[in-house]
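Below is a structure I'd like to ask you about.
With one protein chain held back, the other chains of the complex are shown just where they sit.
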Amino acid sequence: MSRGGANRSGPARAALGIAGLLLFLCAWQAIGYYRLAGLSWPPLTDVIALLADPERWPLLGRALSATLAAMTAGYLLGIVLGLGAAVGAHMFPIAHPGTDRLAAVVNSIPSIALGPVFIVFLSRESTAAAIAAAHAAFIIYVAASSGLAAASRGHRDLLVVLGASRLSRLRHLDLPASLPSLSTGLKLAVPAALIGTIIGEWFGAPRGLGVLIVNAMQNFQIALLWSVVVLIASTSLALYSALSLLERACYARFA
Amino acid sequence: MNAIGRTAVAVLRNGWGILLLIIVWQAWVTAMNFNAIVMPRPLGVLQDLIGFPEVYWKNAVYTIGAAVIGLVLGMALGTGLAILAWLSDVLEGMLTPLTVLFSSVPVVTIIPIVARLLGYDFSTVLAIVVIICFFPAFVFTTSGLKALPAGADDLFRVLGARTPARLLRLALPAAVPNWSVALRVAAGHAVLGAMIAEYLMGTAGLGYLFAETKSDFNMERAFGATAVAMVVSILFFAAALAVERRVKERWN
Partner (left out) sequence: MTAAIHVDRARKTFDLGKGKSVEALAGVSLEVRPGEFVAIIGPSGCGKSTILRLIGSLEEPTAGTVTIDGRPPRELAGAHRLGVAFQDHALLPWLSVWQNVTLPLQVAGVKPDDAKIAALIRLVGLEGFEKARPRQLSGGMRQRAAIARALVLGPEVLLLDEPFAALDAVTRRYMNIELQRIWTESRITTLLVTHGVDEALFLADRIVVMSGRPGRIIENLDIDFPRPRMPALMRTPAFHALYDHLADLLEPAAAENEPVAGGGES
């Protein structure tokens, strides 16, 4: 009876969620089957058939592993850069405003403009990972910065009174206190890094899901185009969910 | 004199990173002796910006238009759907998993699909911005409508408030802070999303300018387009941030 109360039981909510999902998939199938959106919208069954076709697996597998490799490299590099900058700014407060501004400006560089820069400074092959790293680094930096500032004044005072050095305060208080926020950042950085990788691949990577997208689009391979997007979405969702678990554990333990 | 000194210190404190970035860029290009076709110098880009303002201006207006219209539409759609979901438990139950699913999907990858559906023109750029802005608006507004001050829900029930009063006087005002966060997130992405869409399939705009000039090896203009896009994007973000600050102040 009360609106916005979210007072439905667990099973009922799950059933509604599944119903919503099924409705979405049915709508997809119907639009594709009856050509309601033209030839560019394939029925769901076509996409599933393509993804389930073993003959396609080598092609998709090669592209997926190339994208995953570039993304992982960029993601890890992004963590190192973002976390490093946040800890540095935290330890040297005088540098903090400048680091914030730099991060904001670097973040506002359109990813498509990073492509040519990285191609010149690095190489065609590493451009995808580099853009992924740039995307991830910013999110990690923001999350880590706010996390490092999250410890309570009382705890901080306590450690100062106990005579803890800057470094041991970082180790015993600020870093643990930053873990919840950081874990959220780690989670959000996954789709961001994946986007970065795909955009990077558009700048002439030899293989990868981004390359497949562009090829499929140019050759009007509609089912392939949708299949690759579904593959990317599923990858993103799987990694995102895994890191959500990590996030939940961090909040349970440290928040 | 003193005032100038203080300003200089402030600029250095806030801007050392950006200055460093520009200096490293200039030094690198000079040291490697890059041709301007490969990698322009900061000064060359600045000259082109000052020399041909109308080229940038025309395309910037196009991109800003797409970003603003898309932002407004996306925010309106996301907010409206969040309110509908608040009104109907069934709708909310059906939408929640779907939005979680979609908000983890890289939107940029569906640009080619949207382009094939809507055509290689402004409507695709607009649709992408709308989609990009929709998700934060929906997700943040949904949680905001439930972030009620302690005891307020009980109070409204005892007062015998009906659904319209609860929505207008309690849930919607309570959602404003979250909504302003959504606005900030969406504003930051709107310009950059529009740029990527224009780059891939636009017929005008800063992303298109970038793509065109890059393939003509006019890197100075390509970088000029980038610089303009950055300024626009930062302005969008700053405006939304100012809104958010005002809201936080008022809403506690």
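Labels A and B are assigned to the chains in the order they are written; within every chain, residues are numbered from 1.
Just so we're on the same page, contacts are C-beta pairs under 8 Å (C-beta built on N, C-alpha and C of every residue); 3 or more make two chains touch, one makes a residue touch a chain.
Keep in mind that this is a model prediction, so the values were computed, not measured.
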Which displayed chains the unshown chain touches: B
Option touching the unshown chain, where B:W25, B:Y56, B:F156 or B:Y208 are the choices: B:F156
Touch criterion as defined above, residue of B:G44, B:G65 or B:P173 at the omitted chain: B:P173
Residues belonging to chain B that touch the chain removed from view: 149-152, 154-161, 165, 169-170, 173-174, 176, 250-252
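In this text, only the chains that are shown with their structure count from here on.
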Chain A and chain B, separation of their C-alpha mean positions in angstrom: 17
Partner chain A, residues of chain B touching it in the complex: 12-18, 20-21, 28, 34, 38-39, 86-87, 89-90, 92-98, 101, 104-110, 112-113, 115-117, 145-146, 157, 163, 166-167, 171, 188, 192, 195-196, 199-200, 206-207, 210-211, 214, 219, 222-223, 225-226, 229-230, 233-234, 237
Of all residues in chain A, those that touch chain B in their complex: 2-8, 12-13, 15-21, 23-24, 37-38, 40-41, 94-95, 97-99, 101-113, 116-117, 120-121, 190-191, 194-195, 198-199, 202, 210, 213-214, 216-217, 222, 225-226, 228-229, 232-233, 236-237, 240-241
